[in-house]
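Below is a slice of the complex: some chains, not all, each in place.
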Amino acid sequence: MVAKIYITLKSGVLDPQGKTIHHALSSLGYDEVQGVRLGKYVVMQIGDGDPEKARGRIEEMCRRLLANPVIEEYRFEIEGGE
Amino acid sequence: MRCGVVVFPGSNCDHDCYHVLKHVMGWPVDYIWHKQKDLKGYDLVLLPGGFSYGDYLRAGAIARFSPIMNELNGFAEKGGLVLGICNGFQVLLESGLLPGAMLMNRGLRFICRYVHIRVENNSLPFTGSCKKGQALHIPIAHQEGCYYNDPEAISEMEKGGQVVFRYCSPESEIDDRYNPNGSSGNIAGVCNRQGNVLGMMPHPERCSEAVLGSEDGRLIFSSLLKVAEGVSI
Amino acid sequence: MTVQEIKEIKITQGLIEQHGLSAEEYEKIKSLLGREPNYTELGIFSVMWSEHCSYKSSRAILKRFPIAGRHIIQGPGENAGVVAIDDDLAMVFKIESHNHPSYIEPYQGAATGVGGIIRDIFTMGARPVACLNSLRFGPLNHPKNRYLMTRVVAGIAGYGNCMGIPTVGGEVCFEACYSQNPLINVFCLGIAKRDRIFYARACGEGNPVIYVGSSTGRDGIHGATMASEEFNEQSEERRPTVQVGDPFTEKLLLEACLELMKTNYIIGIQDMGAAGLTCSNCEMAGRGGAGVEIDLDLVPAREKGMTPYEIMLSESQERMLIVAAKGREDAVKEIFAKWDLHGVSIGHVTADGNMRVKKGGQVVADIPALALTDNAPAYLRPKIMPDYIDEVQSWTPDGLPEPKDYTSVLERMMGSPALGSKAWVYEQYDHMVRINTILFPGADASLLRIMGTPYGIGMTVDGNGRYCYLDPKTGGMLAVAEAARNLVCTGARPLAITNCLNFGDPENPEVMWQFDETVEGIAEACRFFDTPVTGGNVSFYNQTLGEPVFPTPVIGMAGVLQDCRAYVTPWFKHDGDLVCIIGGTGGHLGGSEYLKAEHGIIKGMPPRINLALEAKAQKACLRGIGLGIIRSAHDCSEGGLAVAMAESCFSPYGSIGAEINLDKSDRADALLFGETASRIIVSMNEKRLPEWERLATKIAVPWQIVGHVGGDRLKIGPWISSPVERLRHLWERALAGVIDQ
């Protein structure tokens, strides 16, 4: 199975990297871009097993390690489970 | 004052802190390998700067699961003194021993230079030798040092004296111009409610000897001396 | 592909060419082996006989460097040079280029350059204590150059900061010729006990060969050959070969190796840099007069299905090779396990002098180690003086219009990236970690204390491609002289150098002439100053579509200050202090930054150097500092007197003005901005003047008092008057203003 985890900054938290990318895009002439937020994308290979159980475990990994709840939120998908 | 300096894989100011505690302050000090599980007998545990686990993922995020951190929780609860400097501060935030989180500096770059910080709370074991409002001349060296917490939490912290240092001008003026990294409220250091756990981004160990250009950092360590001597604070 | 299939790959003419080997070279391989090489062996020869690893075009010429001296413990030939500090301690240092990888991927290229030079230092048993870097880019008005500079600096910072090794100094230069070929040279210095130096030698039949560090992936295959080629459109396709640095793993590797070095288990140790397993195995065997046999099935691999060719040529970073004492394997592995690193016996030392490589139970390569190292080809390439030399050297300033407003010339120059403050760069580097740095970047040289001793170590990297372009021999001498002068300005006595020679295509006779002349100049100056060469690096093929970069030697120099507290900084200290120029006077415009920046001319003879005068100026400065007469000392180099005076007005604690009067010469621009060599600007209290006079007379060095410190303006004769704060503002914004636009 593969878990794809998306970690993003909470909406109130300033994202200087996103802002810088936005700025760079504007100066390259991409005026249609109205906002950019940068997050993390974790791709995890998981030994096959019960996707439901995997879900719980990944939830836990996110909460404990992968995301920092003070500033970040996360969501994930599991692919290729039976 | 018996001290321990924790060594995580990737710590790199461990040696500097050891040197200052031992040779400048003259205290007994041990390195504590992060897999160690015992903090008995220590008065002060210092989490040094560096890049624990490369600061990969987020600064301090992985180190906080080291076996020693379990022990450190208990140590702090019992009132033991804990000082986290730079990466050590980040580890304390990640572990929840201190409130808040760190974001990337607003300029996105690593910054190494001298700044000034104002002492907001001088009634802690770590700040008793400072004057309230005093500006300390002290170096910073970090890329993820933009302190963040939600506004209510910060005002709670302010009420409780938990905001210990803020970036300021040489004359102690607080203004965004003197904020090197975008920290909320110019915050450079915070403590827990009980005041026995302090985290700070600037490096007092880098300015504790005249030959290095400033001795302001020694005030942090000599404050502890007062504690050691039992002077009430 | 199976091992058998690979062995059966036919060696065709095309394949030989693809490997950058000439027909004669291939014949030589056959005669050394007594048979045809197989595909894996061809790859091995190709990397070991590449310019980068074999120095085939430069070996003969480099022999002219002086390499022996009272302080020299180890000269060229090992991973780094070793120089005695006292009876107990030594410093270990070296410089290395990472030009080509940094152009392809600036962040990772620069980062892995830093990683590589750091391994060169700790492989010798030294604790690395400082890094420096010398950077050259095309002009910053081009966005690509801004991008390259931003990413290179970030890469150096990312690696060095994470390692906890302070980056304490360097230089940054801009010139059009570096636009498609930036120069990224990195220097590292470490401290070791003299009796605990480790060498890269394999000996003792049966001793285990242990692989430690990261696992091996397909990174950087053919990195060494890439560094031995000029760039063209196809270079882009080689991109996937770029390696990614992992400073965290290297930090663990550093600590684990230093821990191991406290034991007596190591016979020899070498890092895996260019040409990875191949180079480390055959060089260690070659130096030790032994052979090695290794089994690639035991090498920790990051990817499945790697062929022997790929494993042998991989340049995955953060790996080392150790020959341990028999019976100590487990003890060695235990130390690496503590640091979560691989430690695997992959073979043993043999007596037959061959590097034998096995995979899948079969021998896949079997080559005499010396065939790859000492017996690699060496060429005396043809050389010829380029045509441009006469033209540029015959230039004179006659007819060059003199500016009307010198104040605005100075202000423009102070605010240019070339002469402006480099704080934008060095504030991204942790230059304080390990709390030894006494003199931060921003001074003429950097100074570190050595804990537990009274000593300080000074270090600097210097070079001037423009001078070498105009007259390579003089340029080589000037680079050594300037490096020494920079050290002397802090109070440190120069002891030895390392050097990085960045040149174009050695098969171009004009480039070869530049190379030959430059080496001659460096060698002569090093002999004169008694600062032998302890090692270095040659980087050829720095050119794009046929156009070579300026010949650019970079000198890394280190010296010792007996009492680390007795140093001097470049900035003026006290109101009323006298300002004095030691050394030559007069103004020489050829090759100056002023000529280039204000008139767009890169011509003229560079400043001539009189080595005897230079030595006297340095001696007077050192003595003056030692006796406490001199309160500030600043080298006068790029930008000339006016710029050096302005820089002397800025300190980290504030600014102070000065009033300077100079004897009128025929051209004020030459006087103010000419770059005459061998000059040091010092300041002193008036009361010490008689002492100074005696000292200078004894040494017989020319000097003159030119003014005094004070006020809030810099005034120079009738020409320049500018508020110091204004100059400072322009100077501080110079780089940041351009890059963050």
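Order of writing sets the labels: A, B and C. Residues in every chain begin at 1.
Going forward, contacts are C-beta pairs under 8 Å (C-beta built on N, C-alpha and C of every residue); 3 or more make two chains touch, one makes a residue touch a chain.
For clarity, every value in this text was computed on a predicted model and none was experimentally measured.
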| item | value |
| --- | --- |
| Displayed chains are single representatives; whole-complex counts | A x2, B x1, C x1 |
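Assume only the chains that are shown with their structure count from here on.
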| item | value |
| --- | --- |
| Distance from the mean Cα position of chain B to that of chain A, given in whole angstrom | 30 |
| Distance between the centres, which are taken as Cα means, of chain C and chain A, whole angstrom | 41 |
| Euclidean distance of C-alpha centroids - chain B vs chain C, Å | 36 |
| Residue list for chain C, restricted to those that touch at least two other chains | none |
| Chain A, residues touching no fewer than two other chains | none |
| Residues on chain B engaged by chain C in the complex (per definition of touch) | 9-13, 15-16, 19-20, 49-51, 53-56, 109-114, 139, 141, 143, 203, 205-206, 209, 211-213 |
| Interfacial residue positions of chain A with respect to chain B in the complex | 12-14, 16-17, 20, 65-66, 68, 70-71 |
| Touch list for chain B against partner chain A, complex | 57-58, 61-62, 65, 93-94, 100-101, 103-108, 146, 148-150, 182 |
